[in-house]
Each structure stands twice: as structure tokens, then as C-alpha cells.
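One protein chain omitted, others in place.
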Amino acid sequence: MTTITLRLSDLVIMAPECILLLGVVVLTLADLWMKSSRTSIGIGALVVLCGALAAAVVQLVQETDATVLFGAYEADAFSSLCKIVLLLAACGVLGIAIGTPNETHAVGEMYTLYIPALMGAMLLVSSREWMTTYVALELLTISTIVLIGMRRAAIGKEAAMKLIVLGGVSSAFLLYGISFLYGCTGTTYYEVMASRLDMGQDASLITIAFVMIVASIAVKIALVPFHAWALDVGAGAVVPVAAFLSVVSKLAAIILLWRVCVDVLFPHAADVVVDVLFVLVCVSLVVAHVLALRQVTLLRLFAVSGIAHAALLLVPLIASGTRPDVDAWTIWLYYAVAYVLMNVGAFAAISLTHTTGTQPHVHQFAGLVYRAPWTAVAIVCIVLSLAGLPVSAGFFGKLFILLDALSQREGTAGIVLAALIVVGTVISFAYYFRIVRQMFWRPEGPVPPSSVRTRWFAQTVLWGSALGSVALGCAPGWLMELLAQLIAHTVVS
Amino acid sequence: MDFVASAWMVPMLSLLAFGVVIMIGERGKAWTPIGSTIVSGVAAIFACCVWVQQWQERSSYTWAEWRWLTMGDWPVQFGYEVQSLTACMLVIVTMIGALVQLYALSYMRDDGRKTTFFAYISLFTCSMCGLVLSPNLLQLFIFWELVGLCSFLLIGFWFTKPAAREAARKAFLLTRIGDVGLLIGLFVLYHAMPNNSLALIDVHNAVQNGVIPEHTVTLVALLLFFGAMGKSGQVPLHTWLPDAMEGPTPISALIHAATMVAAGVFLVSRTYDVFLASSTALLIVAIIGAVTAVLGAVAALVQRDLKRILAYSTVSQLGLMMCTLGMGTQAALIAALLHLLTHACFKALLFLAAGRVIHTVHQQDIEELGGVRNVLPWTTGAFAIGALALAGMVPLSGFWSKEALFAVLLQGGAVWVTTALCVSALTAMYMTRAFVRVFLGTLRQKNVRASRDIPMGVPLGALAVGAIAIGWPPMFARLGAQLGEGYPHTPAWLVATSLGVVVMGIAVAAYVVRPRVIVASTRARQPSRKKVVPQRRFSGTGARVASILRVAVWDWVYRNGVVRPFQAFSRGMAQLDQTLVRACTEGIGTCTVLIGKLASRAHVGQLHVYGIWSLWGIVALLCFVLWKKV
Partner (left out) sequence: MTQTMTAYVLLAALLFVLGLYGVLTRREPIVVLLCVEVMLQAVALNVLAFAKYGGFEDVTGHVFVLFILAVSAAEVAVGVAVFLALVRQRGVDDVVKLDTLHAERQEE
């Protein structure tokens, strides 16, 4: 029997996560022992994230491709890229958090708790084994629940309660599905499980387990009809936490779904799983867009529109059918980057214009162009990207996804998807341009001019996202080629 | 200097003006509008040089080196293409753009957001030039969206007026519906093209060689035309165009009369090979164009707002161009484009003249106007030239382009040319009505004073000269020759008929719509607001006695036999337009919002309800999967 030892070289492979772990311990202790100010803890958290980011970039450049813990954790180019995207998103969220007045009971935890949550998300990306996946998922969920529940207003606790119960039930369903797969194969590793599953013998049991797994991950992504919690929880959280939920948690869950589908589900029941996902995506696209039309509470609006974007992010997976090729992965990553940029930017805009103690409402943008013209310009860039108008990252992201859906999927399925995306985009103009209308065409709103404070961190995040969206729109080819180059050998091998 | 090869300078100049004006902002409101106007003037002169050089060398020049991104196998290369059509369009866009900016210097003088206005116009001119110069359909689509955005911003420029906000929203959504059709068309084309290329030249070759199957070509043509319908205000997507008149009048002249709304016709012309390959698509284009032409003309006849009359007239004329394009010959292309050019010129003239009237009298309801001739004699002349050109009176430019249209339509069939002649008669009628009501008669408003206004006068003069000069036969024939071979020749009888129809239209309208002269004794009798064509009034006691017989017999017959039924018909058509067509286009939006409301209400916030939804979701998925398996 081999002895299990964790060597130092293994820790190097897991460097991004290790840095986060070290960082969170140091920061928590510093918060306890030193009378440090709120901002300094926030900046410390930002430094930790940057360290992890640097580690991930180094791994990407060195083309690290290794597994540790008997293959339970894998670091390859694709997961490094995903981690970089998640880390960038988390940096944006932290920037928003530092720039937002504190509305919670906590002081330092408001920043340090993002780190374990992010660690869960990153482990989820690299995990190739169900136990690791489960622990990572719960690490992400529980840390997020605490972040939500720390809001001083009672709605925060209400939202946390809802997420605990519904998240717990979905975890139970996930585990129940996994337990049957374990019962059929006796292993929890993706690859071994995929090779041992026998569709001939226990077809219906495996299929039911697959559906349970897909459905419970769909709860985490908030696909319709498993979406209802996302609206309430999004509205109950403070702005930066809502941003974290809608960007980092959602992306991590989508990556998990991709990984599970490609490694375990598709080799055995590609047709069934693709059909299930197809139904979920179509329903989500329709319901999310229609639902968003009437939302004026900004956090609800973005929770709902996030559902539509998440559905879009699953389209390349459905289109590819069995095994996504380099193109599908590239398109997915491009839209993921675009999604991070525009959503983080949108939440930064909400945070910048928001008066403490109220629920963010679309009226807070009223007449913004007269109070803060440059902020308004940046917000317009982000809204263009969200609505998918040229020239922006969102436009090309949608364009690539549409073309992929049409070219990969023959027959009606591709056309239905494309039609739904296009119609949804048209509907989305109506609700996204409500923000632009408020900014340009309404007299100054109830918010006094001084409320747009010079919050440098949030401003930087806003401008970074706005310029990033425009730059990606101006030179989409550059990023596409870079991404394709980076992940080519991972996917082929 | 090789002007053709450096045509990229034209949009770049406008972009530069936009950038500088927006950067300086309100601080430079004394001089940035003037600077912007000068830059646009330079751009216009540059465009003229491009045009002249293209004319002399008859060369087309394409530069598409900047590789932007790779879509499938096709490297999307951005660049520009100069050929006869784009050169002409470039001149029209920049010329009218420059004149409108000059005009706006005076028109918008007291507006608080003057610099924003000039920045938007510069951005629009830049995007429109980009659209015109695009060598491939993807680049064209991007600029297509940009001009739509500018149009949206400028219609809603006076956003404190609720009507302007509503109009902008409507224009945005309705044109977006068309744009989505266009986008789908591009996808289908991208899919169908052998090398996934959307470059216009590749599309041309592919369709000519018959690589693309017949039904796909039809589908692509119809979808492209759907996009053009949204932009060019074809029935049933036209309702936004009359409402767009809530924007400032210079904008109506530039965007909603001369350039942007013509982009639909331009698109069809640029992709004419696709249409030529599908007879079904051509027929649909012709039918929709004809319906639009008639409906627009009839609606223009019963409008009271001067700008709305002109807007419906634009709808009608664009319909005429589309109808001509539907004939599917090379001559049809040339005729439609010639009409596009002349129409841009005289319609901009009409709008600017109308703007001058509105700016001076502060009234745009033609039933409340009258006698403007006495205050603005030169503007009256300019409007008259524009109106006669629009009606198609010899020897103005409109006459020649309409003759070309008639010749093509005659080849297409008797029904088309008859429709076009009817539209021509109606055009003469509504323009006469507008002219008589606005300029003749007695001025009702008091204290109206018009000062000499050079920034407003120069564009009017220049466009009036243009409306006459383009019609100068050698000039016109050469223009036709520049656009391509096969300039259509009209038989003499048709020329005579069309002129007769125009004269008859003017005469009938002049007979029915008399100038409203308010004599001191009858001043108390204000005209009834409800009557669209009011009672005739006679001045002087002598005339009154002499006309008793006429009033009793002839007028009765005339009114009840001709005017009333015709009015009823016009009103009916206008009503149809108002209710049915609007209900169709706007009902969809309302329904969606309603469903959204219901869906939103369903989220009651209860944990149990959400849990049960999720449970049902899983059960439904399981049933679906098991059903699939079995």
C-alpha cells in the first residue's frame, strides 16, 4: 500500500490556492490582533488576490500540466485561465467592496471572507474528483452565505436563510446523484468513473443520477425553473456580495457543469444530457428576459439578467454535443471574460451611485450625466456591452456564440437557440436602455449630487471594466487567438 | 493627390470633430460648433474631390487590409471601398451634413446643449460615411447600428418633451426589429457563403456563379430587405418615422429625410445581386414599396403638422424607390439611385425651409399658419422650388429622376406605372396644400419678425441651386452614366402623361385648398379645427353674389361627389395606419411587458414555493428524460 504524502512540489502546483489559504489566515489573525483599519484589511485581501493571480499566470506561462492527490486536483492551461478570470473578477468585487460604505456587522471579515469563497471556486475548477468537488462547492456556498448574512438589515439574514435551505437541498440532490454513481462504479474520480460506468446494465439508474446532478448544479447556476432564490438572494445581499454571487459563484458553477459534463456525463449519455441542458437553456433565456422587463430594483434586475447570460454561457456546450473542441472552449472563455467585465462594471456603477441604507433602484441613475458626466460615459460603455451592441465585448461574445450554435448544431435545435438568443437580445435592449434613459433623459433624481463620491477603488473598477469592454470589442481577434493558442494543447491532449 | 485612395479621411475628419467637441464640452460652446461646421465643410469638399476623381477615372478602389478578427475561415478585414455609388453617397452625406451644421448654428443658437448637438451630428456623419464606404456586410452592420444610435439620441434630443422621449424609444425599438432581421440575414448568408465571407465583392461573385441555392438566396434577400424596411420606414415598420419629427428640424432634414432613411435603399442597392437572383424577393420588394408609396402619400394628404406631411412624403418617396428596385433590372437600380440623390437634395431643402418657418413663426400646424410669404419671401421661394421638384415638375431635378422611375416601372408592367402616377398626383396635391396653407393667405400670428439670417439662408440657397442644377440635363445624364450602364429612356407619351398628372394634381389641390385670407369682417370666424379641408371662403361682396349659383350646384356636386369620398378614403387609410398597423407592431411589445409583469408577480418570496418549483422542475426533467429514452 502506498503511503499518501503531500510533497512540497505538490503544493507548488496548487500555488494559487495555497497563497489564498495563507493569506486568509494571516489576514484573519491581523484583524484579530491589530487595530487595523477597514481599508487596510481590504487592501491586504487585494494583495493576496494579486499574489494568487501572479501564481496562476506563472503556471499558465510555464504550461503547467500536472495532477496531485492521485488525480483529484489537476492544473492545466484551461483551469489556470479560468482561475485567472475568477481572480480578476474577485479583484473587481473587492474593489467595489472597498469603495462601498460598510452596511454589515463585520469589519475585516467583510473582505477576508471573499478569499475562502474564491478558494472554493478555484478548487471547483481544478477538481477531478467528487469529494473534492463537494467540499469546494460547500466552501464557496457557506462562505457566501456568511457574507450575505452579515448585512445589518434583516433582509440580508432572510436571503441567507433562503440560500442555506435551498442550497442545502440542492447539495443533497447532488450527493444523492453522486452516491448512485459511486454505487455503480466504486470510485469518485471522474475519469475512472467514466470508464467504469456501464450504460447497458443500470441505464435508468445512471440517467436519473445524471439528471439529479445536472439539476442541482443548475440550482447553483440559477437556471429556470431553479432560479427563484437568485432574485431574492441577489436583492438581499449588499452590492459587492451580490456582484460576487452573480459573477464568481455563477461562473464557478458553470465551469463545474462543463467539467462534469465533458468528463463524466457526455461519454455515456450525451444525447440525454444535451437535451436536458437544451430545455433548461431555452426556458431560462425566455423567462429571464421577460422577467427582467419589469424589474426596477437594480440588484434584482442584474440577478435576472445574469440568468440569461449564464444560459448563453452554456450554449457552446450544448452546441458541441459530445466533446467541445478548441473553438467552443475559446468562445466560452471569451464570453466569460466579457461577462466578468460587464457585470463587475455594472455592479461598480450601482455601488457608485447608491445611497447607503436604501435598496439600489433604477432611479438612482436619474440625471447622472449632469452630475458626473464621465461616470455616465463609462456606464454607457458597459450597458452597450450588456445589451450586446457593437462595438463591445458583449456584442462579439454573443456573435461568436450565435455563430457557433448555428454552425455546430444542425437542424432545428441550432435555429431555435439562435432565434431565442436574438429575440432575447431585442427584449434586453428595453430593460438595459432604461438605465441609459434615466441617465440622460431624466432630471436629477432624489440622490443629491454629492453622493457620487470619489471612491477611487470603485471608480477604477468601473473604468477598468468599461475600457476593457470597449477594447475587447475593438480587437476581439487578439483575445480569441491568444485564448485558442493557450488552451489548444490542453484540449487536444 | 490621390483623393479616391484617401477617402478614409472623410469619416476620420468627422470623427475628429466629434472627439474634439465632446472633449471640450460646454466650455467651448462659443466656438466648437463653428469649428465643427468648418471641419464638416472641409470633409464635404474632400468628398467632392473624391467624387470628381472617381468620375474622371471611373475606377473603383478597395482597401481592406486591417485584419480585425477571424470568423470561421473568413478573416474579417476592415477597410473602405470607393466606387461610383459610394462616391455619390459620400458627397450627399457630407454636403448635407455640412449645410445642416451651418443651418444649426443659427437654429440651435439658444439651446443649452448646443455642443452636444454638434458632437452628435459629427458622430452621425462619421458613421454614415463609414456605412457608405463599407466593403463588407459586417462592417456595414456595425455602422448601421451606430447611425441608428445617433438617430435615437437626436430624436430624443429635447428629452424634456415626453413626446420626444416616446418617439425616440419607439424609433429605437422599431428599427431594432428591422436590424434583427438584417442580422439574421447576415448569419444565413455567412452560413451559405462557400468561404464564409461577407465581403460585398464575394457575395457578388457567389450569387453570380449560382453557388448559393435558390431558396437560401430568397431567404437572405427577404431578411436583408426586412432590415432595410426598418431603416427606410417601409410599411408596416414605418410608424416611427413621422414620430421622429419630434427631434430638432435640422436633424429631420439630415437623418430622417436625406441620409439615414435612405440607408435601406442603399443596402438593397449594394446587395442588388442577391435580389436579382430571386424573383420572389423582387416581387415582395415591389409590392411593399408600392403599398408604402400609396399609404404614405395618402397619409400626407390629411396631416396637419407641416413636418409630419414632409415625413409621410419621405415614407412615400422611399416606397417609390423600393418599388422601382423591385423591377429587377440594371436600369431600375440606376433610376432608384438617381431618385435617392435628387430626393436627398430637395427633401433636405424642404425640411430646412420648414424649419425656418417654424423657427420664425413658432407654429407648425398648417391650419394655424398662413401668409408666411410676406415675412419670409426667400424661404417661400426655396420651399416652392423644393415642392415643385418633389412633385416632379419640369425642369427641376425631381422631374428627371421621376421620369427615369416611370420608364423602369413601365417596363415592369402597367400596374406599377399606374400606381406611381397616382402617387405622383397625390404628391402634387399634398405639396400644393401645404404650400397654399403655409405661405399664402394672411399671417395669423402677431409680432412675427424675421431678421436676415445668413447661416440659415446659405444652406437654403445652396440646396435650392442643387435641386435645380442636378436637373440640368447634361449633368443628370452624366450622373446616370456614372452610376452604371443602361440609363432608362422614357417614351414621350409617358413624359406628357406624368406632367399632365402633376399639373392636374396641383390644379385640383389649388382649387380645393384656397389660401385663407382673413378679411377684417370675417376675422371673428375662426376656422373649424375639425375640418381637414376647410370650406372655401370668398372675399369681397361682388364675388359673393356671383358665386351663389356655383356654390349651390357645382360645389355641392363637387364636394359630395369627389371631395368627401376622397377624404373619407384618406381618413380611413390614415386610421388603418394609426390603429391596425400600430397595433401589430406595438402590441407585441405591450404583450411582452404584460407577461413580464405576471412572471414577476409569481415570485412571491416564499421559500416553500421556490422549493416546490424546483422539485417540479426536477420531476419534469426526469419525465422528459424517461420519455426520451422510451
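Letters A and B mark the chains in the order given here, with residues in each chain numbered from 1 onward.
The rule we apply is simple: contacts are C-beta pairs under 8 Å (C-beta built on N, C-alpha and C of every residue); 3 or more make two chains touch, one makes a residue touch a chain.
Here the structure is a predicted model, which means the values were calculated and not measured.
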Where A:Leu29, A:Met131 or A:Met199 are the choices, the one touching the absent chain is A:Met131
Of the candidates A:Leu22, A:Leu175 or A:Val377, the residue in contact with the absent chain is A:Leu175
By the contact definition given up top, give the residues of subunit A that touch the hidden chain. 130-131, 134-135, 138, 141-142, 145-146, 149, 154-155, 157-162, 164-165, 168-169, 171-172, 175-176, 179-180, 182-183, 186-188, 232, 235-236, 294-297, 300, 359, 361
Given the full complex, what residues of subunit B touch the hidden partner chain? 597, 600, 603-608, 611-612, 615
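Going forward, only the chains that are shown with their structure count from here on.
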With chain centres taken as the means of their Cα atoms, state the distance from subunit A to subunit B in Å. 45
Which positions of subunit A touch subunit B when the two form their complex? 161-162, 165-166, 169-170, 173, 203-204, 207-208, 211-212, 214-215, 219, 225-226, 228-229, 231-232, 271-272, 275-276, 279-280, 287, 290-295, 373, 389-391, 396, 400, 402-403, 406-407, 418, 422-423, 425-427, 429-430, 433, 437, 440-441, 443, 475-478, 480-481
Per the touch rule, the subunit B residues reaching subunit A in their complex are 25, 67-72, 76, 141-142, 145-146, 149, 156, 159-160, 165, 169, 172-173, 176-177, 180, 183-184, 187, 190-191, 589, 592-593, 595-597, 599-600, 603, 605, 607, 609-611, 613-614, 616-618, 620-622, 624-626, 628-629
